[in-house]
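All protein chains of the complex are present and in place, except for one that has been dropped.
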Amino acid sequence: MGWHNLSAQWQDAILILMSLSPVIIGLAGSLLFYKPILAVRALILGHPKFHVGFVLMLAVSVAIGVAVLSQERAIRSGTAQAAGPFDLILTAPGSAIDRLLAVVYLQPSDMPLLDAAAYFSVADHARVDFAAPLAFGDSYANSPVVGTIEAFVNHMAQFAGDQTTAYRFLNITDAVIGARVPLSVGDNFSPSHGMVGDPTAVTHDALVYTVAQQLPMTGSPWDRAILVPIEGIWKVHALPTGHAPGIEQLGPPFDPLYFPGTPAILVRANELWANYALRSEFDGPEVMAFFPGAVLAQLHALVADMRQVLSVMSWMTQILVLSGILLSLSVLVRVISRRLGVLIAMGASHRFIMALVWTYAMVIVLTGVLIGVFFGFGLSALLSDQLTQMTDIRISAALGPAEFLFVSAFLGVTALLALLPAYWSVPRDVQKTLRM
Amino acid sequence: MYKKHFVCNLVVGLCFATLSPNSEAVQNLRFNDHISAWGGLAVIHAWMPAPQRGESLIYLTIRNRSSTPAVLRSMMAEFADSMQLVGFQYVDGQVRYVPVEPFPIESGATLILEPYGLAVSVTGVSKSFVSGDVVDMEIKFARGTFPVRVTVEPADATTHRNAGHSH
Partner (left out) sequence: MNIVCTDLQVKEPLGGALLDIPHWSAQSGDQLAITGPSGAGKSTLLSVLAGLRMPTLGCVRVGDDDLTRLSTSQLAAYRGDVLGLIMQEAVLFEELSVWNNLRILNTCSRTPIDLHRARRLLEAVALNPTQLTVRLSGGERQRLALVRCLVRNPQIVLADEPTANLDEHNAQLVMGMLLEYSTSHRATLVVVSHESRVLSQFARIDRLDRGKLEGGNGLA
C-alpha cells in the first residue's frame, strides 16, 4: 500500500505523528531513564517571571499563526459555500470574475441583458429543471432588490436547509426577504432605482412592496437581499412584464414577445452531467456560461502563491520567536550553572544534564504551544465573526489537520533545536563553576 | 513523407481493428495525433498534464455531427489502472472530481472536456511521462471503439499546445 493510496486523514495523522516523534521519543527517554522532573521543577520555579514571559510570547505567536492559517481556509470554504446554490450561471460575455462577484456575492456592476432568445433556449431545454432570471439594479436601504421567480426563492430556501416551507409570489408586490434584512413580515417599503450605496438612487414611489415571507440564513450576501417577482422590476422600469397585456400571471412560462431581457440566469439541471453538457452547449460568443465554483477555484488558485508566502512568513516568525526563547533559556541556564555543577559533583552524568535542560526547554515550549492553540481557537472565532460581519459571508474557522500539522511540526523542530542549549549547558569546568 | 504517414495510420487503424480484444474498433477511422473521427463523431485534441503521483486528468473535445446521439460508454488505456469520467466540483473550498454517469451527446452537440469542468480521471499510472510524450487510449461509444492519441503536456498546463486551431 503506497502513500498515495492512503486517505488524506491517514496521511495527515502519519505526518503529525512523525513530526511529534522527536518530542515523544525525547520526553519518553528523558522521563523514563533520567527522571529529571524534580530538577526541572526547581529550574522553572527559580525564575517564574521569565518563564511566564516565555510561555506567553510563544502562546501569542502560536495563536496568531494558527488563527491566520485557519482563517485562510475558512475564507476559502465560506466563499465556496456561498456559491453553493449557483450551479451554472448564464450572463452576457465579459469578465467571469466580475459576473461572479455581481451574481453570487451581490457586488453591483453594470451588466448587459440576455435577450429572450438566450433565455428561452435554456429555459425550454429538456435537461433544465428551471432557469431563473436574476434582475439587479434596485435596492432598499442596504439591501439589493433582485427580481426573480419562485423557483429561485425555494431553491435558496432549500440550500439554507428549509425543505418544507413553500415560498410564493402571490402578488406582484410580494417580497421575500433574506434573514438579515432589517424588515419584518408585513412591513411595506419602496425600492430605489440604483445599487446599494448609490447616492443618485431614485425611489420608485409608485411601487410599494409588502414583506410576505423571510428566508432562513444562507450564510451568504443573499441574506441581505430582497427577492421580488421579476415582473414587478420590469413593470417599474416601464418594460414589458414578460406576459401579454392583460395576463396577470407571475413566473414562467413567459411570453417571448414580452420578455425584456435579464442580466443573469441561474440554471438548474435535472442531472449532474447535464450541467457540464449545458455549459458546453451555451458558452459562446453571445452568452457566457460558467460554473461559479470553477471561477472561484481559479481565483483562489491565483492567491495560492500569496498564501504560500504568508505561510512561510508565519513559519519564519515562529522560528525567530523560538530561537529567541531558546537563546534566552541558554543564558538563563548559564545563570544556574552552579546548580548544574553541583549535580555533576553529586554524580549526575553529562547526559543527565543534557536531558534535564532539554526537558526543561520542552516543558516551557509545550506549555506555551498548548496555551497558544487554546488562544488560537478563541482568536480564530473572533476573526471569523469580524469577517462574517464585514462580508456577509458565513466565515466559520475551525482548527483542523493543517493547524495541528503546523503545531506538531513546530514542536518537532523545537525538539531538535533544543538539543543545542542542552549541549551548551553542560559545565565544562566544574571546579570553576562551583568556585572551588 | 505523406505516404509514410498514411501507411502508418492505416497500419495503426488495422491493428486496432484486428488486435483489439473487443474488436469493436470502427473501420475507416480518420486517426492521427490530433483527431480520431468516424461517421460524424470525432474525438479531438486529447491531452493531459504530466501525471503526478500516478494520477492525471485527460481533456478532449467530442464533436457529434452524426444524426444520432453518441453515448459515451467507457475509456481504457494500458498506461493506467483505471479511467473514469468525472466532473469538477468546488466543495467547502476543496477541489473535488466526482464520477459522472455516461450520458448521450446529442446530435449536433460538441462536448468539451476541459480544466474546471468535465475530464477523464486517470489513476494508477506507473510510468513517468514528460511533456511531449504521446500515449494511447481507447474511448468506447455505443457505435464503436475509438483509439485516441493523448499528448502529454507540462504538469501545470491549463491548455494543450495546439489550442486555437481546429479540425
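Things worth noting here:
Order of writing sets the labels: A and B. Residues in every chain begin at 1.
Please note the rule applied: a contact is a pair of C-beta atoms (placed from the backbone, for glycine too) under 8 Å apart; a residue touches a chain by one contact, two chains touch by 3 or more.
What you see is a predicted model, and the numbers here were worked out from it, not measured in a lab.
Under the touch definition stated at the start, the shown chains contacted by the missing one in the entire complex are A. When you scan A:Leu113, A:Met217, A:Ala381 or A:Leu434 for touch with the missing chain, the hit is A:Leu434.
Residue A:Val342 is the one among A:Val52, A:Ile319, A:Val342 or A:Leu366 that touches the chain not shown. Within the complete assembly, residues 34-36, 38-39, 41-42, 45-46, 338-339, 341-352, 356, 429-431, 434-436 of chain A touch the chain that is not shown.
Everything that follows uses one rule, which is that only the chains that are shown with their structure count from here on.
Note on chain placement: the centre of chain A and the centre of chain B lie 36 Å apart, centres being C-alpha means. Interface of chain B with chain A (complex): residues 53-55, 87-95, 98, 100-101, 103, 105, 109-112, 116-118. Taken in their complex, chain A has these residues touching chain B: 4, 73, 76-81, 83, 271-277, 279-281, 291, 293-294, 296-298, 300.
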